[in-house]
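Note that one protein chain is taken out, while the other chains of the complex remain in position.
Per-chain numbering from 1; labels A, B and C assigned in written order.
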Amino acid sequence: MQSKECGEKRLYFNSDYLAGCHERILQSLIETNLIKAPGYGTDEFTLAAKKKILNACELEEGDVYFLVGGTQTNDTVISTFLRSYEGVISADTGHIATHEAGIIEVHGHKVLTIPHKEGKIYPAQIREYMVHFHADGNNAHMVQPRLVYLSQPTEFGTLYSLQELKDIREICNAYSLSLYVDGARLAYALACPENDVRLPDLAKLCDAFYIGGTKCGALFGEAVVIPEKRNFPFFPTTIKQHGALLAKGKALGVQFDALFTDNLYLQIGKHAIELADKIRSALRKKGIPLAVSSPTNQIFILLKKDEAERIGKAVELTHWDDPDDEHSILRICTSWSTEEEDVEKLLAIL
Amino acid sequence: MQSKECGEKRLYFNSDYLAGCHERILQSLIETNLIKAPGYGTDEFTLAAKKKILNACELEEGDVYFLVGGTQTNDTVISTFLRSYEGVISADTGHIATHEAGIIEVHGHKVLTIPHKEGKIYPAQIREYMVHFHADGNNAHMVQPRLVYLSQPTEFGTLYSLQELKDIREICNAYSLSLYVDGARLAYALACPENDVRLPDLAKLCDAFYIGGTKCGALFGEAVVIPEKRNFPFFPTTIKQHGALLAKGKALGVQFDALFTDNLYLQIGKHAIELADKIRSALRKKGIPLAVSSPTNQIFILLKKDEAERIGKAVELTHWDDPDDEHSILRICTSWSTEEEDVEKLLAIL
Amino acid sequence: MQSKECGEKRLYFNSDYLAGCHERILQSLIETNLIKAPGYGTDEFTLAAKKKILNACELEEGDVYFLVGGTQTNDTVISTFLRSYEGVISADTGHIATHEAGIIEVHGHKVLTIPHKEGKIYPAQIREYMVHFHADGNNAHMVQPRLVYLSQPTEFGTLYSLQELKDIREICNAYSLSLYVDGARLAYALACPENDVRLPDLAKLCDAFYIGGTKCGALFGEAVVIPEKRNFPFFPTTIKQHGALLAKGKALGVQFDALFTDNLYLQIGKHAIELADKIRSALRKKGIPLAVSSPTNQIFILLKKDEAERIGKAVELTHWDDPDDEHSILRICTSWSTEEEDVEKLLAIL
Partner (left out) sequence: MQSKECGEKRLYFNSDYLAGCHERILQSLIETNLIKAPGYGTDEFTLAAKKKILNACELEEGDVYFLVGGTQTNDTVISTFLRSYEGVISADTGHIATHEAGIIEVHGHKVLTIPHKEGKIYPAQIREYMVHFHADGNNAHMVQPRLVYLSQPTEFGTLYSLQELKDIREICNAYSLSLYVDGARLAYALACPENDVRLPDLAKLCDAFYIGGTKCGALFGEAVVIPEKRNFPFFPTTIKQHGALLAKGKALGVQFDALFTDNLYLQIGKHAIELADKIRSALRKKGIPLAVSSPTNQIFILLKKDEAERIGKAVELTHWDDPDDEHSILRICTSWSTEEEDVEKLLAIL
């Protein structure tokens, strides 16, 4: 394989899951590789990782489960919350509403969308949705809203504030809705100076949330945090039924054990945010407008089409959208694996 | 973590997926770790691995997809073959019929079971099933059989012969059935002296089959081989929809590239079979009866209950079944990671 | 249409739902035809019918819902009991396991079959199934049994005794199983001298059961009796979601109001049983063996193949099965619409 050289030739800022895993995680996988352990998450590495995460969340009770990827995690958790006649409220740009190939529907549930603002849905919108639903005399013929899905950070890199989450929780309580937060990129929220939502806040306000590994330094893996065990009976069976139970569960335990040792998870986030801030600062100086006010590791730049094309030849970015016939929005991602040197090269190109 | 010591204390023969991955796979993962690659299986490692597998199967056309685990692979492939009114024929002991938590049903399909004989269903049984189905005047109100699911080796370690597979293929042709083989432990069939079914035979006789990685030396991963591409339109979307699309697909490509370099896959099988044969030979000498005539890496021993209990305290085996009130069947598994020294210890205990 | 004459030419004993509806039901439909009523079962005819059925079941609380057909009723009720990881225990000859085209699976659930004896499963079998399930160390990877499905009478016309139902209820209590009885032909059980299970017994012992209309004198319709309302939250939404909510619900209410006025439901059953007994008595005299010891409106006769063929030309019967190469089992059904004169003709042919 000559691909190593080939892979190093270009600049990659198109996503936050391009490389393998953080060196400390790799080191743990190497060290534990030959240890024989029982399967399906019953090994002691998994138990140790669970404890560390519960501690980080300031949960004395509660449970943690490790799954392989984000789509299967969203699906498995959401299916657990909902009966067949119930649906999940989401921003129309929510990952479950767009890029999970209909996995929520394939398991029988409707995604009830609310128009987003930079990827977020606001408490007032959710309240209005519920008021309108209950005012509809025909709502027995409609899917019953029973869960709110948020992502933190959102697919646009924006953040919910603690006050917003508290307000949404209050609405959930008023309307018997559960609250679930997709933290695929949670490290990049937690490490962000603008963020005031910590893990214990999520544990207190959510009925479930997940701490993303795949996009935050792990080779793969997502940690579902469940503050109240009794809401998830037979959850291992559900995980199995959704094809999301890794045989060699140890490989998940080892990775999350490393991520929650010596603050690695936060360090990973911090690295990405610092480089993203550096890029944002340079963009501001260059007068390149940002299409979204994201404070996290995703940066959305608005460019004329020819300029976008030129840059696309020199560096791998994500083509996000064409807001009109003359402009394109490109997405720049930093991650734990972004090197300072590459940032300099990127800025030189921009 | 003190678990390393702890993990090494005991003898483990209870399954073939207790350890991490083969050292050559680990080495490949380490070497490629920091290479940035596009996601979801579009990287060049994956392309290279696909080519090697197509070569090994003597397929010029055809396609290969890598998924994470066996349950999700069975589900994703079977869902692709079937319309909602169609079902899959399986031995009543088939993995899909028993230990996949109903994932086939959750995706809408009925598993149509035929009584097994040591894990196998025979051509005559399948033919009889189809004859009976077509004779039933009420079969428009029944699930239509459309696919035959076999496992090679079976869940009991037994093997289909080439002639049996050819006969089943013929019946499939006669009744418009597709044929799919679950090769979760395929390495242990391919390396078995009794086996006469090679990869090119499977590629010729099946509409799809998978080459198991998780139980055969990989950290995780299964390779679905599709001789005719046109039968699997939009398969990446289907994989995504079943939560089975790994974001960092490179990690799958790298592992299968290693498995299909320098015959590693066969070597892994060979190692396990040699040690299994050694155990079988010793059992014969000791007069411990085998409950199943498995020639592969799974050995099923019939013991009196108190004897089974005594052994269970000294070594980790799988309790398989209690054929009557006085006996138990225990399963011994060897694998790529079984050490000769441990086999000696096991035999000493037995 | 000249079909009336045509339809009258032959003798029909092949099923119990060949004709339209009982004259008293037809009369009610005619009388109420032009009355405008709100839809979906909120009309007063439906309310009146519900009350009459609750009275007949000696239920003070509880609820009754009317659906159109048996397959959709089984599916809708069973889906309400089960979470996706849960399955329903049924005889392998249960209607849901065979002739409902996989509707239970299409809604995500596995039918866990137990071998029948003349259509029945016995308390000891269910207990053994549960004991075995709980002894299986791998049962977290299996569909969890959560409901027992019985039919009364069974698909073979046999009956559960009150004691058997009580024993099954006790097992259900011990293993947290719910109990659901499919009463598609319930009128023919209730009217049977051998039967000791009355409607109030079913209401006391079951978590749900349905009183069949389609096969017992209605044009269509099944009445689901729910002793405990709280087990069926949002049931109208579930009914709608299963395509089982009749827009003109009044048409169901009117029919069941008639069926439960002046004991019509029992009279319908009685008429069919009396004629079936007459046939059975004649068969005994003629020495034609019965293949099943059914005391209800279904009679299964064992004939030599040529004899079966001869009879099949003279009268419409159901070809049930071929127990061996030389014999056939034919099914004779009586119903509310069977005429004494036709029975005489049938007996003359036999």
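The rule we apply is simple: contacts are C-beta pairs under 8 Å (C-beta built on N, C-alpha and C of every residue); 3 or more make two chains touch, one makes a residue touch a chain.
Because the structure is predicted, anything quoted here is derived from the model rather than measured.
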Contact set of the excluded chain (shown chains only): A, B, C
Identified contact with the non-displayed chain, of C:21, C:211, C:226 or C:301: C:21
Option touching the unshown chain, where A:101, A:114, A:245 or A:332 are the choices: A:101
Identified contact with the non-displayed chain, of A:10, A:51 or A:141: A:141
Residue, one of A:84, A:237 or A:297, that touches the chain absent here: A:84
Where the unshown chain meets chain B, residue by residue: 40, 79, 83-85, 107-108, 140-144, 234, 236-238, 240-241, 245
Residue ranges of chain A at the interface with the undisplayed chain: 84-85, 87, 98-102, 105-111, 135, 137-138, 141-143, 319, 322
Positions on chain C where the hidden chain makes contact: 1, 3-4, 6-8, 12, 14-15, 17-21, 23, 26, 29-39, 43-45, 48, 68-72, 75-76, 100-103, 106-107, 214-215, 219-220, 237-238, 240-248, 250-251, 257, 337
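Just so it is clear, only the chains that are shown with their structure count from here on.
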Homomeric contact chain B-chain C: same or different residue positions, threshold half: same
Chain closest to the middle [Cα centroid of all protein chains]: B
Distance from chain C to chain B - Cα centre to Cα centre, in angstrom: 42
Junction residues of chain C - those touching two or more other chains: 84-85, 107-108, 141-143
